[in-house]
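Every protein chain except one is present and positioned as in the full complex.
Moving on, here comes chain A:
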Amino acid sequence: MMDESTELSVSITQIVQRLKGTHLHSQLEKQAKECLHKPEIKLETLKDDVRRVLKASGWERKLQNAVYRELHVLPPPGHPRAPPEHTKEPLAYMLKAQASWEKRILKSLNSMCTELGIPLARKRPVMEQKELTNKWNEMGTDEPDLSNFRPVYAPKDFLEVLIGLRNPNTERSDDLTVKSHWGLIQVSLNVHDIPQMRETYAELGLSYGQLGIDDHTHVPPDLFESEHIHIGKKVVSEQDSAAAQQYSRQGCPTGLRAQLWSLILNTTNDPEDITHYEQLKARVIHHNLLVDNLIYKDVKLTASNDDYYFVFEDYLYQVLLCFSRDTAVLEHFNYNSASPPKSSIQSKSGSEQCAVVYPPNGVIPFHGFSMYVAPLCFLYNEPSKLYSVFREMYIRYFFRLHSISSHPSGIVSLCLQFERLLQAHLPQLFYHLREIGAQPLRIAFKWIVRAFSGYLSTDQLLLLWDRILGYNSLEIVAVLATAVFAFRAENLMEVTSLASAEAVLADLSTLKVMPLLQIFLFATSI
């Protein structure tokens, strides 16, 4: 095991390595060179003077934000002799399960491709390219025949895989005892209970003001809201990433949220970012990918039918089609238990098969995937900006919702946490639902996989996502799922079938998430 100072220097080296050669690096160099012309720079105190000027002009802050961002995506420090798979996922059985799940998905994709006789990738003829360029802002008006395409998998297929996870090292007893776990997840991971969470999520406590509670119409704004907005404006003007993240824990005001999230994620809309997006767009125009049809189908089935999101259909294509082709996303596989799927493609000479990552970004979309993007359309309407924010959110958080890992924000931990919280604090309800064949996770899973997108009303959803960003964890999603069950417990106790339980929990659009979370975390007796 490394000691702390060695760990720190390793991290520093890694971050410096990553930031070297980035656009920020060259900008800093340029700025430093330019300020040499300034009269206040003296040769004797060159280093300090340059540092001072960079600080005053906001460049130090930008560097700070960049470092802060790297810390978020830095893989956890491991033993120097551990293989790279260890960084992705330390538990071998999880890694294996993920690998075999990936094999299944890829097989399904390949067989669809063979069945339909459509190539995985195809260069578009010039006419088609022209057409697509003209139609770029209104791809939603296209009505391609998608009846033969099916989603590669749906969340419920994934749930079955998770239910089947077993740790080969634990002894299983098939007897149901009081101490055993009643839920579907049969592996043991370290998840937090309420006392621990009360510490972690202190800012959600009853003595702190919250957006989503204390901005209600009956509460005078001077009690919390006005001051909070005032602080928010300051945070934005200071352009401080870490401060924005801390601030977001109490919610982001509607008028400032777009800027705050952008700050927390350290996404910019520099010419470099716009160019990158344009390059991706060019790739979309030149080549058609099989997964494009999956994206179309998903958007048509989910976002287009949603009362809030139907308007943004075109944006969703503009983001997701580009996302599929963005090889920069492959980086996140360093700390993702998943690995990018490889498909065999004829090499150019036609003589051999070679394995290439497919789709180029390594992410095969599933049913409901577009719902990760849809809520963001309320905040950003420039496609390149929307794209940057979505991509960052994906590689920090969303990927964990559909890969098998032991990470505390991974889907397995979230499901387990949900079940454990429910069993610990609403045992009667859990038992009842279990008896009538309505395992709670079967209902809650779809909420968790999508981080509640499409289930809550948009303003409530964004208040929830404020906290995901603020606490840099998806744990709050599991807590909310439990809180929802707690809220509807009375009605759920009356039902006698899975179908009626689903019906009680079908419509979450009127829920107010912050009061539910606050009550569950801080008013539940333990």
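Points worth noting:
As a working rule, a contact is a pair of C-beta atoms (placed from the backbone, for glycine too) under 8 Å apart; a residue touches a chain by one contact, two chains touch by 3 or more; residues count from 1.
What we mean here is this: contacts and distances are computed from a predicted model.
Here one chain is missing from view; checked against "Tubulin--tyrosine ligase-like protein 9", "V-type proton ATPase subunit", "4'-phosphopantetheine phosphatase" or "Fructose-bisphosphate aldolase", UniProt names that protein "Tubulin--tyrosine ligase-like protein 9". Only one residue in the set A:148, A:305 or A:344 touches the chain that does not appear here, and it is A:305. From the options A:164, A:205 or A:255, the residue with contact to the unseen chain in the full assembly is A:255. Considering the whole complex, the residue from A:201, A:323, A:378 or A:445 that touches the absent chain is A:378. Within the entire complex, the positions of chain A that touch the omitted partner chain are 137-138, 141, 143, 217, 220-222, 229, 253-258, 304-305, 307-308, 310-315, 377-379, 381, 458-459.
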